[in-house]
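All protein chains of the complex are present and in place, except for one that has been dropped.
Which chain is which? They are A, B and C, in the order written, and residues in each are numbered from 1.
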Amino acid sequence: MINDRERAVFEAGIKLGALYHQWVGTPISRETAASVEKAIEKAAILQPFVEEITVRLDRSLMTENRFGYSELSGLMYNVEIITRVGFTYCRAKLAPSISYPLMEIVEIHEIPQLSHH
Amino acid sequence: MINDRERAVFEAGIKLGALYHQWVGTPISRETAASVEKAIEKAAILQPFVEEITVRLDRSLMTENRFGYSELSGLMYNVEIITRVGFTYCRAKLAPSISYPLMEIVEIHEIPQLSHH
Amino acid sequence: MINDRERAVFEAGIKLGALYHQWVGTPISRETAASVEKAIEKAAILQPFVEEITVRLDRSLMTENRFGYSELSGLMYNVEIITRVGFTYCRAKLAPSISYPLMEIVEIHEIPQLSHH
Partner (left out) sequence: MINDRERAVFEAGIKLGALYHQWVGTPISRETAASVEKAIEKAAILQPFVEEITVRLDRSLMTENRFGYSELSGLMYNVEIITRVGFTYCRAKLAPSISYPLMEIVEIHEIPQLSHH
């Protein structure tokens, strides 16, 4: 009833929703952004069905408050994730779109299987 | 390329992943559980593509620590969500499965459209 | 070495820091704000040393994104908390100050004890 395309897509949605809410609000600055990017990537890759993830946080939005730091906000996220279920891959992303941190399916790709004689 | 079934499934995944990580760790007790359930439901229903959500937190796991309260943990969640994209509905759930808070697609349902003459 | 004034202050700091980061990022709107306020208050009051808490979220900052909702952000918080250790009370607050969500001790109050003859 539910196929691998749908399962791969579901897993991509879960991971993007999860990381967004886990990390939003973290104190951050241009100097520490790389450390947070790595920590998010490493946390995501632990989870089932995640094949690849790239997290890039927009430093141009990390304007300093009166104490000299910023806070990780939704529009800073540029994330691309690839999940896999069976032979089907889903590529999805989280990136700003018209001032909203939008999550979108980029493509679903099925690896053709050799037929058996 | 990407159909409404896949989009509805993606949105369900996002919402389940999001609420899990937003709310895990909240101080909770049997007396306040209903208030947290309502707050989670109301937050989820605000988001795009969410048609319905039911959140039930397992009070039997809310054992009191030495200060008399507990903390919302993954295995407490029993959530069912319905997302809709166009005429397609996805029902998904978050519930304990073999000691893991598992997110699963329950069903995808397409409402048949009348054909035009 | 460490007196009740300091302990009460420490507890107030813990609770304000905790609730800020637990709840920031929650989807919210003017219609659901009251529900979130109640849930935060009920979660805080469960914790040790908390006597009273009032949470008011600034609806004027809940501007709608393209999907019609907002996200709980630091500057929305107006929180006043009273902690107690022994006969000492600490009143502290979290409120915007020059575009920063500032946490401050408002007052520390010790209840005079009757002496015994």
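Worth a mention:
Assume contacts are C-beta pairs under 8 Å (C-beta built on N, C-alpha and C of every residue); 3 or more make two chains touch, one makes a residue touch a chain.
Because the structure is a prediction, the values reported are computed rather than measured.
The hidden chain, counted over the whole complex, makes contact with A, B, C. When the full complex is taken into account, the listed residue touching the unshown chain is A:S29, out of A:N3, A:S29 or A:N78. If you put the missing chain back, the residues of chain A touching it would be 22, 25-29, 32, 35-36, 38-39, 42-44, 46-48, 67-69.
Hidden from this view is one chain, which touches chain C at 1-2, 5-7, 9-22, 92, 103, 105, 107-108. Where chain B meets the missing chain, the touching residues are 20-21, 24-25, 65-67, 71, 73-74, 98-100.
As a convention for this text, only the chains that are shown with their structure count from here on.
Centroids built from CA atoms put chain C at 28 Å from chain B.
Residue numbers of chain A whose C-beta contacts span two or more other chains: 20-21.
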